[in-house]
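Removed: one protein chain of the complex. Kept in place: all other protein chains.
== chain A ==
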Amino acid sequence: MTESPEDLNFPNAVVTRIIKEALLDGVNISKEPRSAISRAASVFMLSATYWANNFAMKGKRKPLNASDVLSAMEEMEFQRFITLLKDALEAYKREKKGKKEASEQKKRDKGKKTDSEEPDKSRDEDTDEDEERLEEEQNEDEEVDN
């Protein structure tokens, strides 16, 4: 069951922002090439997924992992991305670890809180709930299951 390519495009606003930041100030891009670049990004991603999956299957693994994607980049001759992607992965892991530890710490703190009134915490709690919801969503989305 294939979805039409339009459904799999990235939001125009985000693509435009990425393009504008890559180019110098004063450089514009008209609508047609911008949407073509957006489609190209989707094709790129489908291609990268295909190759990453190949590597996963070769390794007799089911879930695609980060190294499969890096191998795909090499296969597609985008070696120049690999260092940046490795850095990004490290930062992502650190960020996730930090968030997880912070939310676990807050949960422990909530458990400890007894009689002390802390009106200022209410704002933090709202933020916490948002973060926890995001965390839960992220945790639910651990693996993409077909």
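The definition used in the following text is that contacts are C-beta pairs under 8 Å (C-beta built on N, C-alpha and C of every residue); 3 or more make two chains touch, one makes a residue touch a chain; residues count from 1.
Note that contacts and distances are computed from a predicted model.
Missing chain, UniProt protein name, picked from "Hydroxymethylglutaryl-CoA lyase, mitochondrial", "Interleukin family protein", "NCBP1 protein" or "DNA polymerase epsilon subunit 4": "DNA polymerase epsilon subunit 4".
By the touch criterion stated above, the residues of chain A touching the omitted chain are 1-3, 7-15, 17-19, 21-24, 26-30, 32-34, 36-50, 52-53, 57, 62-66, 68-70, 73, 76-78, 80-81, 83-95, 123, 126-127, 130-131, 133-134, 137-138, 141-146.
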